[in-house]
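To start, the structure under review is shown below, and the notes come after it.
Only a part of the assembly is drawn; its chains keep their places, and the rest are absent.
Think of it as A and B in the order they're written, each chain with its own count starting at 1.
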Amino acid sequence: MTRTAGDLANFLGARLVGDPHVRISGVANPESARESDVIYVDAPKFAERAKSSAARCAIAHAGVQIAGKTILENRDPKLAFAKAAGWLLPRTRPAPGFHPTAIVASTARLANDIHVGPYVVIEDDVEIGAGSAIEAFCFLGKGSRIGENSWLHPRVTLYPGARLGDEVEIHSGTIIGSDGFGYVYGEGKHWKFPQLGGVEIENGVEIGANTTIDRGSLETTRIREGAKIDNLVQIAHNVEIGQHTVVAAQTGISGSSKLGERVIVGGQVGIADHCTLEDDAIAGAQAGIPSGKTIRRGQMVWGTPARPIEKFKHQYGWFSRLPELAERVRKLEEGKGAK
Amino acid sequence: MTRTAGDLANFLGARLVGDPHVRISGVANPESARESDVIYVDAPKFAERAKSSAARCAIAHAGVQIAGKTILENRDPKLAFAKAAGWLLPRTRPAPGFHPTAIVASTARLANDIHVGPYVVIEDDVEIGAGSAIEAFCFLGKGSRIGENSWLHPRVTLYPGARLGDEVEIHSGTIIGSDGFGYVYGEGKHWKFPQLGGVEIENGVEIGANTTIDRGSLETTRIREGAKIDNLVQIAHNVEIGQHTVVAAQTGISGSSKLGERVIVGGQVGIADHCTLEDDAIAGAQAGIPSGKTIRRGQMVWGTPARPIEKFKHQYGWFSRLPELAERVRKLEEGKGAK
């Protein structure tokens, strides 16, 4: 199917300046773009790179002009570019069909048009909604549930009873619903605290590779609509992650902590148990939030133990000048001694 | 099978105050409990929550009274609750049987009553003891050994020669016996240092999901009896973890470090190579213990580089007041200048 800059302008609702008949077929960086790739320009340095690009169509802020290029004007060129990519190159789940090597329990309730890849194991009472794709080596434990149009890449494990909504995407190697880490020490050994709770992944959540999300102990671990979780993240029992919250790679969130909506958590952050991060809070990379702390709405924190970032930077600035401060104290002492 | 509060009192050796005929079938939090669930109360705030719970039976300290509830008195209600959960809702490994898709080498020595799930691969000379369960997609490399009543959840990898004791439980995605990370640089490249040692996981150890435990280089990596390891933990070659030691998620323990008994390691802790953590030592979350350090028996440390926690907190308190201290120094300088 042939598409033009004009078609994309229509799709994006963007004003077109230039030739609407320019043919487009993909998206790219300015440097690697072919003639038919769309690029985007959202900063002056990008404009410089765009000038020498082979691309004939660019998404840019209103008023930007690049010689020889058709411009689609948009207030948020990067967002429009992401939408354009989804439109030009839709991500397609593997085609419907059941591979003959898939082992499917007779009690499973599966929509007809799903994809079930080779060597998938689907246990009793599993439910899968229309349009979903389950790739090779996935293990869907007893009673687990997947909604519509969801996509499990190869080698995802759902422990029994895990529940996933619609348009959930989970990358390879990720484990949903493993036992939480809870023990009670007594009589010289650790006794397992019951890990009987559920785990629910709501609509539109995407989870990266080799991440682990534990089931609740007596409650439910919950990842709410539209949240995005990166690779190698650890989410403990009873944690709740709010809508459209973003958690970067290798972050760990301990038992019963609650994150609000649109929270942003950097990489390798450690959030201890029973913390609260209110809506729109931000935790900088490697921050450590001690047990029971609350980070207020919209507040950005950094450091271990975490504190408001301006405070941290101010204190850290003085940390950097400590040797100099110590020297000043020494001089004061000398001065006093000299008197 | 119907069970009563009286039966549970007998099992726990607890004194019962109230109606011994109350029927019980499960455990729960006060809020989610049904009538037949047992709850526990080990702090005043729990008592408040228990009052409005539907549960009719609660485990509590001696003397605690909650209107309408049968109390099982115990010195450690949370421990008794954990035991009650194990008694009421025993965790059952998958039933014995060999799935026809399991590939089992003829030289493997397997007890009769084990569970071997779909698409399991068992190589030559593997040994598995009575009552163990090996779930789907597990890979048991040549000569690996699993004791009795152990449980491997789906997708566990044992490299050749890995040895597991009795009542070991390993969660999905965990790797036991991968090569350690050891190289010698010379002539412009890295040469692999031999990674030929063993890995032994003793009785009663539980290991979380997507954790990695490397084999020894020339020695043996050893996790001793009753130790508990969380998700996404890295344990390097030649490490020894003592009995009943607990290691929380995303902690990394580098080559040849030795942890004693009942050590507690928080989440995201980094322990460099050749460290010693003596019995009952505690490392707070995100602590970093430099190469070769010894943490003394019972000592709690925090920070990077790690130090005794009181010291760290004291120093950190001054770090927080650094801008103020700097201001005081400035004033002293002014005062001096003014003279």
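Here, contacts are C-beta pairs under 8 Å (C-beta built on N, C-alpha and C of every residue); 3 or more make two chains touch, one makes a residue touch a chain.
Predicted model only: the values in this text are computed from it and were never measured.
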{"item": "With 2 copies placed, total copies in this complex", "value": "3"}
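Definition applied: only the chains that are shown with their structure count from here on.
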{"item": "Complex contacts: residues of subunit B adjacent to subunit A", "value": "27-29, 32, 76, 78-79, 81-83, 85-86, 89, 91, 101, 117-119, 135-137, 153-155, 171-173, 204, 206, 208-210, 226, 228, 230-232, 244, 246, 248-250, 262, 267-268, 285-286, 303, 316, 319-320, 322-323, 325-326, 329, 332-333, 336"}
{"item": "Subunit A residues within the subunit B interface of the complex", "value": "103, 119, 121, 137, 139, 141, 155, 157, 159, 173, 175, 178-179, 181, 183-186, 188-194, 196, 210-212, 214, 218-219, 232, 234, 236, 250, 252, 254, 268, 270, 272, 286, 288, 290, 304-305, 307, 314-315, 318-319, 321-322, 325, 328-329, 332, 335"}
